[in-house]
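Handing you a structure now.
Heads up, one of the protein chains got dropped from this complex, but the rest are sitting where they should.
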Amino acid sequence: MSRLWDKGEALDARILRYTAGEDHLLDARLVPYDVQGSIAHARMLQSRGYLSEGDCDRICAGLTELAAGHAAGEWSIGLEDEDVHTALERRLTERIGAAGGRVHLGRSRNDQVLTALRLYLKDAGEALAQGAEAVAASLTALAQDQGQIALPGYTHMQTAMPSSVALWATGFAAELADDAAGLRRSLTRADQNPLGSAAGYGTPGLSLDRDHTSQALGFTQSQEPVTAVQLSRGKAEAALVFEISLLLADLGRLASDLLLFYTREFAYVRLPAAMTTGSSVMPQKRNPDVLELVRSSAAVAQGALQEILAITGKLSSGYHRDLQRLKSPLFRAIDLGLDSSAIMAHTLSGVEFRPENITLEHDLYAAERANRLVAEQGLPFREAYRQVARELAERDDD
Amino acid sequence: MSRLWDKGEALDARILRYTAGEDHLLDARLVPYDVQGSIAHARMLQSRGYLSEGDCDRICAGLTELAAGHAAGEWSIGLEDEDVHTALERRLTERIGAAGGRVHLGRSRNDQVLTALRLYLKDAGEALAQGAEAVAASLTALAQDQGQIALPGYTHMQTAMPSSVALWATGFAAELADDAAGLRRSLTRADQNPLGSAAGYGTPGLSLDRDHTSQALGFTQSQEPVTAVQLSRGKAEAALVFEISLLLADLGRLASDLLLFYTREFAYVRLPAAMTTGSSVMPQKRNPDVLELVRSSAAVAQGALQEILAITGKLSSGYHRDLQRLKSPLFRAIDLGLDSSAIMAHTLSGVEFRPENITLEHDLYAAERANRLVAEQGLPFREAYRQVARELAERDDD
Amino acid sequence: MSRLWDKGEALDARILRYTAGEDHLLDARLVPYDVQGSIAHARMLQSRGYLSEGDCDRICAGLTELAAGHAAGEWSIGLEDEDVHTALERRLTERIGAAGGRVHLGRSRNDQVLTALRLYLKDAGEALAQGAEAVAASLTALAQDQGQIALPGYTHMQTAMPSSVALWATGFAAELADDAAGLRRSLTRADQNPLGSAAGYGTPGLSLDRDHTSQALGFTQSQEPVTAVQLSRGKAEAALVFEISLLLADLGRLASDLLLFYTREFAYVRLPAAMTTGSSVMPQKRNPDVLELVRSSAAVAQGALQEILAITGKLSSGYHRDLQRLKSPLFRAIDLGLDSSAIMAHTLSGVEFRPENITLEHDLYAAERANRLVAEQGLPFREAYRQVARELAERDDD
Partner (left out) sequence: MSRLWDKGEALDARILRYTAGEDHLLDARLVPYDVQGSIAHARMLQSRGYLSEGDCDRICAGLTELAAGHAAGEWSIGLEDEDVHTALERRLTERIGAAGGRVHLGRSRNDQVLTALRLYLKDAGEALAQGAEAVAASLTALAQDQGQIALPGYTHMQTAMPSSVALWATGFAAELADDAAGLRRSLTRADQNPLGSAAGYGTPGLSLDRDHTSQALGFTQSQEPVTAVQLSRGKAEAALVFEISLLLADLGRLASDLLLFYTREFAYVRLPAAMTTGSSVMPQKRNPDVLELVRSSAAVAQGALQEILAITGKLSSGYHRDLQRLKSPLFRAIDLGLDSSAIMAHTLSGVEFRPENITLEHDLYAAERANRLVAEQGLPFREAYRQVARELAERDDD
């Protein structure tokens, strides 16, 4: 039998690949954060007398150089390194000798990885918030430039009341500002220092100073008690990805509007040529691919959210290797959130409304007319409404 | 052919059932909130001269009586009422005559339903936060009563380091406090007054005072611009349900621990008899059904979250009837969050750890021993670790 | 403190409500299936000599009467009954005395509930398939009546090539037929007899005939080994709900098309008045609520699918009370699938295309023109394509 399912790989290689997964690729972004965490930990150890000044300086200098080398493309994490932590540890020891091993006192892989991840999360969350704000700024600029153009206001996809490009654009801008605020709020959960919790049960036999590293790394507090640290894993990740899914859903709805307005039947907008692509079999057709990809991006974030929630669900307390799987959906959602925001901010700057194609039928003013009848003649609203309806029916009969 | 799929229902009845859905049942909880919103709206109309003092008083009194009657079980919303708003409107007009219709000036069903829902959300979110805190309080009490009992600390479900009932219980208590804080943070999105946005495009022809109702109803601000209101629908709901899913996931992991500790093989805990049920075919067996239902409750909230996100996804801007579907998953998640918290707070108060069955093997102290070797003898950690490993291996050989 | 989260309910009542859940409401539909399963089990017991003919007859007659009484509305399952099984057992014993208890030999609640559920699943799946076929039939009728009306074919929401109402409607009809086939395929997993597996480990000490009940109940086979039965729970349910989610997604996309065609800007279709509703503040507006509810119905099924998958995930083998939670999402999805199909079949029969508003621009024929150039003149396609593009550009310049 041609064992389709079995690539005939050696068992050890397969297990390494299965357990290390894509970590060596995913972890590239964590290098500067892991270095930052390790330096803070080393300095704390020195302050408590567990590390000599010389060793501490060598460790910090070595790590700083490794981070710079990584940023410069001089080395990268390989599959055989397993992850960012092993990669750095191995290279540090090669570089400064046995002293490199002294940084591991009072620290476990469990609190180390989480420290790097949370530092990254805080940066990524802020970047995402800025990305949302950039889209909001594009919308505000659009409202300023073309805001006076009339637009029907829709309910049930039916024209309902008078609106304008300004009302349309600033409505979305408000939601994107709301997303930015939500993204920043979600970082509360990442803003707790896990260092010192070690494998999840603290560091018996040592007297560490957790607040020292909290302060050095910019965490508002040390996470207490130590058993809460591993229990909390996945929650900060889920919170950020949830907010990304709201952000992408808002961008998706914005894209839905533009795709509708861009149909030949509506023809309310012109899209910048750079944002459309040609067809392989239909000459002259310009397809709004970018907007379609933005529309579907929330699906990716929702899937990632679901993945994160399912990974940690029902686990008993304490660290489990399952938690390693959190990185992939987290990074996937973050990257898509950043890219989609950047693309959308650019796209919006080239959208042109086409007032010549937009007409507001007289019935859109019916609610206003009924309101005036109430305000001016004191009719009950239902009666004013019926009177306007009669007027409209008569007009249609003409 | 026996058309299994077709119950032979009359078309009109079927459409009414399909469009009204379960609203008449779901909306019962919204009665007091809709009354509150309508009263605030009426008073604002009066303040702007759109409603006479007499009509306003009659409306407010009528609505107050209707709310009291509903609370007392004197009436309920029927399928023919469609929803809470029609139910109240019809009964108000029956009670006070045509003046009942005057409250609808400057308001649409779209902002009315959202107002009631947000007022309810704010109450429900606070109740959920209190529920989470009640579980945390039970855990704290447990830590005080039985905290000194030793417990292995686990990683990978393997005994790893010394822990205690206190560390175990307070770890979960910290996460439940975190859930309570998250639940309250999530209410930011509900804390915006939609009244005055009407169908989503404001109230042309009228001069309303949106801040008047914001203040009366306790909203921090009026939501601006009016086009943001319908765009924002589903976000406050999703945010609350997301936090409920984290709360239930934490309760579920707590249940997982207890279910593990309650196995015959662990036998670390005794559960209160009231929380276990008998078996139908196995005499003497006591099953931990309550904990199993708590363990699976996060699945319900995750499904509800997913449902909410999918309902609003890709919709073009403006109100759509799709939004009506948000209530069912929202209420389902809220009710389960409240019930599960209440049940779990009670259950925990009856959990008894059985120290006679819990032993910590000597190898759990290995990390502490290695730490001491470093701290006292200045060994590098890796070397201390190897030395301890050798000691343990020798001991096992004995 | 006003304990919002705590309704002050007595503990016992709360636990009963939490553990019995909505079962007493949900289980109404299972009454005939549980009766069917119990009768088959009783007859098998008699055939093996474990039940006298008289007792067997009394049990079967009693159950048949109870089923008839339930169908006639003479009794219903109460919260105190917990579930359908207890409800029937209690009433049977009241009716025929101690013999009622003899039907429980060689059966556990675990295989009993699953038997009823699978019998129901098979009926519900067939009904859903017929519902999908009814929509397909409506589409086919539409294609026959109005099929010759031209319609642009869209890609990227842009008009692309010539199409027709026939092509549009039969495309969807094919997918609905595919859904019906998928629904029926999904029943394979429900078509295995669990009776005789008891609590999950068979019936030591008894010699039952599992194939006897398989045959009586119309199951293709007895599920083997007995330990597979509880492991398989949730899979048949998930498979059916997955297919429902595909069905509802297809109906949702059909609704999306119609909602687009029903916009004032497209104005390609007229919808039957019975399927639209009036606006509360905008006279003359007819809203396509039914289609919007159909569009969002897939969200409900997707949430239910997710809920089901999360309930069973990571459970160790053997029965767990968590499995009780499967019924709620399962029934929710089934009901919505049936209702949405029925509504959509009706709606489609009233859709009228408006050929006077539909025009196909000349560029939609560009691909055909390029094809002809290749077929007739032997040009390479890319060159023919460029030539047609030039022609179109010139025509637009006129």
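As written, the chain order gives the labels A, B and C, with residue 1 at the start of each chain.
Keep in mind that, in the parts below, a residue touches a chain if its C-beta (ideal position, glycine included) is under 8 Å from a C-beta of that chain, and two chains touch if they have at least 3 such contacts.
Bear in mind the structure is a predicted one, so any value in this text is a computation, not a measurement.
Asks: Which one touches the absent chain: C:153, C:272 or C:355?
Replies: C:153
Asks: Could you tell which one of C:117, C:183 or C:298 touches the chain left off the display?
Replies: Of these options, the touching residue for the absent chain is C:298.
Asks: Looking at the full complex, which residue from C:144, C:188, C:220 or C:357 touches the chain that isn't shown here?
Replies: Once the missing chain is taken into account, the touching residue is C:188.
Asks: From the list A:118, A:295 or A:382, which touches the chain that is not on show?
Replies: Residue touching the absent chain, from the options given: A:295.
Asks: Hey, which subunit B residues sit against the chain that's not shown?
Replies: 155-161, 259-260, 262-266, 279, 281-289, 292, 306, 310, 313-315, 361, 363, 366-367, 370, 385-386, 388-389, 392-393, 396
Asks: Tell me, which residues in subunit A touch the chain that this view leaves out?
Replies: Within subunit A, the residues touching the omitted chain are 1, 3-7, 11-12, 14-15, 17-19, 21, 104, 108-109, 123, 126-128, 130-131, 134, 198-199, 274-275, 277, 279-282, 287, 289-290, 292-293, 295-300, 302-308, 310-311, 313, 320-322, 324-325, 328-329, 338-343, 346.
Asks: Using the document's contact rule, name the residues of subunit C that touch the chain not shown here.
Replies: So the residues of subunit C touching the missing chain come out as 50, 98, 101-102, 104-106, 110, 153-157, 160-163, 167-168, 170-172, 174-175, 178, 181-182, 185, 188-189, 198-201, 203-206, 223-228, 230-232, 235, 238-239, 242, 245-246, 249-250, 252-253, 256-257, 260, 295, 298-299, 302, 305-306, 309-310, 312-321, 365, 367-372, 374-375, 380-383.
The rule we apply is simple: only the chains that are shown with their structure count from here on.
Asks: When the mean CA coordinate of each chain is compared with the mean CA coordinate of the whole protein, which chain is closest?
Replies: Closest chain centre to the overall C-alpha centroid: B.
Asks: Determine the centre-to-centre distance between subunit A and subunit C, using the mean Cα coordinates as centres, and give it in whole Å.
Replies: Taking the mean C-alpha position of each chain, the two centres sit 34 Å apart.
Asks: For subunit B and subunit C, what's the span in angstrom between their mean Cα positions?
Replies: 28
Asks: Of all the residues in subunit B, which ones touch at least 2 other chains?
Replies: 104, 198-199, 295, 298-299, 302, 305-306, 310, 313, 320-321 - these are the residues of subunit B that touch more than one other chain.
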